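All protein chains of the complex are present and in place, except for one that has been dropped.
Labels A, B, C, D and E are assigned to the chains in the order they are written; within every chain, residues are numbered from 1.
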Amino acid sequence: MLRLAPVGYLRLLQEPSFSATFGGGEANVAVSLANFGDESEFVTKLPKNDIAEAIIRELRGFSVKTENISRGGERVGIYFAEKGASMRPSKVIYDRAHSAISEAKSEDFDWKSIFEDADWFHFTGITPALGKNVANITLEALKEAKKQGLTVSCDLNYRKKLWSREEASKTMSALMPYVDVLIANEEDAYDVFGISASSTDIESGKLSREGYVEVAKKLADRFSFKEVAITLRESISASDNNWSAMLYDGEAHFSKKYAVRIVDRVGGGDSFGAGLIHAIKSGMSAEDSLEFAVAASAFKHTIEGDFNRVSEDEVKSLMNGNASGRVQR
Amino acid sequence: MLRLAPVGYLRLLQEPSFSATFGGGEANVAVSLANFGDESEFVTKLPKNDIAEAIIRELRGFSVKTENISRGGERVGIYFAEKGASMRPSKVIYDRAHSAISEAKSEDFDWKSIFEDADWFHFTGITPALGKNVANITLEALKEAKKQGLTVSCDLNYRKKLWSREEASKTMSALMPYVDVLIANEEDAYDVFGISASSTDIESGKLSREGYVEVAKKLADRFSFKEVAITLRESISASDNNWSAMLYDGEAHFSKKYAVRIVDRVGGGDSFGAGLIHAIKSGMSAEDSLEFAVAASAFKHTIEGDFNRVSEDEVKSLMNGNASGRVQR
Amino acid sequence: MLRLAPVGYLRLLQEPSFSATFGGGEANVAVSLANFGDESEFVTKLPKNDIAEAIIRELRGFSVKTENISRGGERVGIYFAEKGASMRPSKVIYDRAHSAISEAKSEDFDWKSIFEDADWFHFTGITPALGKNVANITLEALKEAKKQGLTVSCDLNYRKKLWSREEASKTMSALMPYVDVLIANEEDAYDVFGISASSTDIESGKLSREGYVEVAKKLADRFSFKEVAITLRESISASDNNWSAMLYDGEAHFSKKYAVRIVDRVGGGDSFGAGLIHAIKSGMSAEDSLEFAVAASAFKHTIEGDFNRVSEDEVKSLMNGNASGRVQR
Amino acid sequence: MLRLAPVGYLRLLQEPSFSATFGGGEANVAVSLANFGDESEFVTKLPKNDIAEAIIRELRGFSVKTENISRGGERVGIYFAEKGASMRPSKVIYDRAHSAISEAKSEDFDWKSIFEDADWFHFTGITPALGKNVANITLEALKEAKKQGLTVSCDLNYRKKLWSREEASKTMSALMPYVDVLIANEEDAYDVFGISASSTDIESGKLSREGYVEVAKKLADRFSFKEVAITLRESISASDNNWSAMLYDGEAHFSKKYAVRIVDRVGGGDSFGAGLIHAIKSGMSAEDSLEFAVAASAFKHTIEGDFNRVSEDEVKSLMNGNASGRVQR
Amino acid sequence: MLRLAPVGYLRLLQEPSFSATFGGGEANVAVSLANFGDESEFVTKLPKNDIAEAIIRELRGFSVKTENISRGGERVGIYFAEKGASMRPSKVIYDRAHSAISEAKSEDFDWKSIFEDADWFHFTGITPALGKNVANITLEALKEAKKQGLTVSCDLNYRKKLWSREEASKTMSALMPYVDVLIANEEDAYDVFGISASSTDIESGKLSREGYVEVAKKLADRFSFKEVAITLRESISASDNNWSAMLYDGEAHFSKKYAVRIVDRVGGGDSFGAGLIHAIKSGMSAEDSLEFAVAASAFKHTIEGDFNRVSEDEVKSLMNGNASGRVQR
Partner (left out) sequence: MLRLAPVGYLRLLQEPSFSATFGGGEANVAVSLANFGDESEFVTKLPKNDIAEAIIRELRGFSVKTENISRGGERVGIYFAEKGASMRPSKVIYDRAHSAISEAKSEDFDWKSIFEDADWFHFTGITPALGKNVANITLEALKEAKKQGLTVSCDLNYRKKLWSREEASKTMSALMPYVDVLIANEEDAYDVFGISASSTDIESGKLSREGYVEVAKKLADRFSFKEVAITLRESISASDNNWSAMLYDGEAHFSKKYAVRIVDRVGGGDSFGAGLIHAIKSGMSAEDSLEFAVAASAFKHTIEGDFNRVSEDEVKSLMNGNASGRVQR
């Protein structure tokens, strides 16, 4: 997607210019993985125009493979992102109806060939929300992925403007049997599957550890996930968040908590997913995988744009406690 | 429409930012008329979001009335405008499918009330090209306009990406009987109505005066227009154009020709239309009306953005020969 | 006024550019009210030049009526605003001597006609400080306002560079009998009327609730105000303030306190005034009016420029406790 | 003066920012001379504020001496400069009334000490136009300059918004007896002294060589100037000018003519004056002095801002025919 | 190389910012070829730091292969590029001493493996000029290239700041026997090999067709080149150039001449080279190859930055006569 954002803390079109960058759930994960040194590929559909070319150029620059991007369709999805500050929330306006991917067809993707040499497939809940056709394409991809023995991860990423909870529940429930690693934020499990813990109050930011273990366990039990990861965001304000996560793989692991002065939080969840995938693929322990993923995504909050422009070394340094922000010369 | 343009002569997304302004055929005319001191109103349909609010705020700032803009629908139309230079042409990419106006319905507009106290109605050939619904809305507006005795002007503005010549011909021919003043550029008459003169070669920029008189006469004869105005652009390059026009009202008038060093030519035709409407409404003679319209639109080529930010005084000064560009202190 | 500000945290003219926006006490209130959906009008005097045209265009864009702005005089007032950070204070340099409004005459304004259909008149203590002529014009406005039954509000807004405490006291005391709602910050009451509470230390930021009640009561008693509102700013640094207010209408109400990470605090007091006027006009209770006004002005601190670019819905959402800054999608 | 200009070809406040630089007749000359390696000093009055500090910092950076700038007064003069293009003229709005220099007093300047070690004094006709006090200060400076044996040059620089032709004529006539070198553009001689040639048509840009010789001779005869230099601008448009000059020192010399694609023409005249002063002081012949001055000022038209940022070497290279614009590596 | 350039026509560091892009002879050719759809690879040496990573990211984005870039060494070469206008020349300041490539060693490159699957090798005269080590590496590359049957092209590109004519002549003469296609501008042949035609005056821009044929013939005769291409630049000013070329392959072909309004001429020669290589590789006739190369490089003059951001389709359109710059919608 094309991301159009006012400079700094300006409100939308307060001044006549936009910062124009690219992003979107799966693209963010692909870029992040490439930055960690993994081979990664982004599969979508994009029209034949200069905007799509610019997106592909950007992804390719990050070493993300783009050969299987289907070309055609009407338009590139756009979103407008206004950055909040203090008690003023960030605001996202989507203009992605009729994007090429939202009107893609099964024949646009040859999953058999796409998955050759691949070992992991990641998708987010935004993709099947784009339309029945896309949900169906996702299902086809999942079936082929499992056939070829790929590990599958899914970030629930519920978007209420794209579909109702009922639609989401129905569609996502049909996809979950193919998923090994589930990623969710603190609201998704309830929004999509109606799964919640007793005592949590999301708005207030008061999170109960026990509650999240309960939710993760319920998810893992219902869909037989190998791992369930839940990001835990305490929103003090649009400027300051506490950020941590838990990972449940039969037992529950809780990460360090980072107090983050926010530069740009869009893509935070995606950077967590990428960190987790990279860590698991690298054979890290559950605890380390979780800490890597949280450190990676904490970093993302300090970086402008959707993409998490950090290296594996940087994440490891932070994960190992180097959080003082002293100048590196 | 939202107009997204790279800074200066950069290619699209060569750098990650866009200048974000507003424009579009009829809006450009409305703003231009308001700048000349006329009461003007822009009627369209816009969704309920912050981008639409910004457009309305901008128009209102120019004193263009916006009360009858219908609110609803999915999105604001967008176009991407890359500025050319020398032999590199400017390039426009439209992303306006599914805009609110393109999916508007008859009941979105109460023309009877809209036209109260109005004396002139202007539309461009882009509007009916957006879809049969919009063509139909245009027809309804035209009928009511004539009923209430408004003068009607139309700028043919053929856009080949929106419809075929056949579609354009059929639809526009049905609308022409309501039109008093027809405006066209040197290609429109042929593209829409198949009307051409013997000897003109558009690409080469070689224009024959006689040919244009012939075309205007044929147009006037076929549809009984009171006035036919044709803008005459000699494209030396994307940086330099010669700009003039002719007005046919039974007899043919040719304007002065301006050698223009181009700053931004988008909206040039609209600024001519606005100039002509203003001049006719002000009771200027045919010659003066033409010169006013040409001077106004020559000015537009020196101004960034779709809108012609010049006053009546400035146009009159140029029209009266003050073209030396000496500093005004 | 034209507001010229360096980008970000740069010192004045550290780089050769200015952000150029508009502002000023009463204009800020008018824009804010229009943003809340109220009909509002800004009355001042501006010269006949392009800078004044740009100001009027901007105000009109916000739906602020500008028909009664008197045109003439020498110049537009300017102020230079350097944004502070941490312990470095923001710095404002005024260049408004000889502005059109400061040299306005009684005959520039026909208050009888201006106040037709109006129900509220707001002014700040800056206006009468501009000169005896302007103080006199203010008095004339007040007399006519009362005659026509308008509610009158005044924001004391003492500016030591414009006049001495003695001059302020004398002039403002003569205007107060016409005022229904008085707004002041924690220093104004003392600076203008010598009214203070026993135990307050402004520099230290230590505020005593009882002290403010005492001050408000004294003010109300001396001038028979219906309501006295005092904004309570605890300046932790140029980057962080605590922000709340009290409203005294016979009894004292204290608002919630917001911890604000500051984006731009100029116009904070004006946004409080506008919030209060809107709330009172909307028939909210004293408690709700106060909370609306404080929430509105807390928001202003997160927005660049003088104008409070927030809607009534946004303020109500914050006032109702939605302060976590979570992304709105 | 503080110069506020929109970016590129934008109209004033079309976007909310200004490029903020410095300039003004005598300051421009002082900077230009310093860039040519001459010791130069700028004498004026500036208030005690951060804007004045920034001006002084800038001048000092160019090695212009600022020790005798009198400090005090109300404000720094400002001018707004909108850049024209093609047939759209550049437009300057002055906001310099009540500037510190315009309200300066005799006692602000100790010319006796200022002129110690100086050998040349340059002033423009703008300075005495600021007010009778400043005209008087100029006269005092001239008397002391002559007493100490300085060469005096004056650029007539008539500004119709500052004074009438009558006032200019009276005041300037009293100053001319102290002047050795007179500089004027093609209109000044007529505007200030009513001296004109038979056949010149300024607006049309048609210049007659004989006419200028006649004007120069009349000027020299009336005021006993040693040299009279007249810049000859043919304004084809705001984008293209032909630029040359003549020098009369008993006989008339005409320079090469440069066809200039304009980047910024403000300060063009001042850069000519500085070039001429430098050349004369360097002992160049009349022909060479004229060519140096014209080449220097032709360069100025290609440089943003008031100041002529070119070195003596660059001017000499151009003066010697290196005008092809080939890349210097 | 990292290219640092002031915005627009500002002089170096006139404002405190640089546009930061990438470029350099061979890189420019590689990007251009990739843009035409050819597989291309850039081979150089770059240090291990974030600036080098950014360069590689950019090249990879254009689909230029970067796998054989040797990593190590001290620094990335930098050049500062100030854009000229009118008679003010563009100015380039090199800061590339001690760049990684200039201190590279033979063992940094395994030409045998690099040239696998390659069919063309292009280098410029700048590379061997960086030092004896680099000249030697070039020679090794050439030998291997010939061994593997690649076609070899060389752009003479004499840079007087890097080496003397004597050094250039000696070194380049040793490399020429391996070259099939020689590219030069109108000065290179003389600077490097002392080959000139009778009547040409470079500064004056007066070019004689016969002279160039004579030069090309002499070059071809001395070194047995298959093709000699000479770009013919007529520098009217820094803003306007006429641009054409000749190709000699036994007989002489002269191209169309383009009058170019310059946006950025750096990289013009490289874009010609890339156009020629692409055309020859595509099997175009000599005439068409020349016209393609000239059209491609004419385009480059209208594009900001070193890289020629145009597609094969765009070049073909221009080559086929579509030079009017009319808006493409």
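Please note the rule applied: a residue touches a chain if its C-beta (ideal position, glycine included) is under 8 Å from a C-beta of that chain, and two chains touch if they have at least 3 such contacts.
None of these values were measured; they are calculated from a predicted model.
Enquirer: Give the labels of the shown chains that the missing chain contacts, considering the complete complex.
Expert: Over the full assembly, the chain not pictured touches A, B, C, D, E.
Enquirer: So one chain is hidden, and I want to know which residue out of C:R57, C:K91 or C:K218 touches that hidden chain in the complete assembly.
Expert: C:K91
Enquirer: Write down which of E:N49, E:S173 or E:S208 is the residue touching the left-out chain.
Expert: E:N49
Enquirer: Residues of subunit C in contact with the chain that isn't shown?
Expert: Residues in contact with the chain left out: 8-11, 14, 84-92, 94, 159-161, 203-205, 235-240, 265-266.
Enquirer: Which parts of subunit E are in contact with the chain that was left out?
Expert: On the subunit E side, contact with the omitted chain comes from 4, 11-13, 16-21, 49-51, 54, 74-76, 78, 80, 82, 91, 93, 95, 97-98.
Enquirer: I need the residue numbers on subunit B that touch the omitted chain, in ascending order.
Expert: 15-16
Here is the rule we go by: only the chains that are shown with their structure count from here on.
Enquirer: Determine the shortest chain-contact distance, in steps, between subunit A and subunit C.
Expert: Tracing touching chains, the least step count from subunit A to subunit C comes to 1.
Enquirer: Is the contact between subunit D and subunit E built from the same residue numbers on each copy (over half shared) or from different ones (under half shared)?
Expert: Different; most numbers are used by only one of subunit D and subunit E.
Enquirer: Could you please state the distance in Å, as a whole number, between where the Cα atoms of subunit C are centred and where those of subunit D are centred?
Expert: Centres of subunit C and subunit D (C-alpha means) sit 44 Å apart.
Enquirer: Would you pick out the residues of subunit E that each touch at least 2 other chains?
Expert: Correct list: 8.
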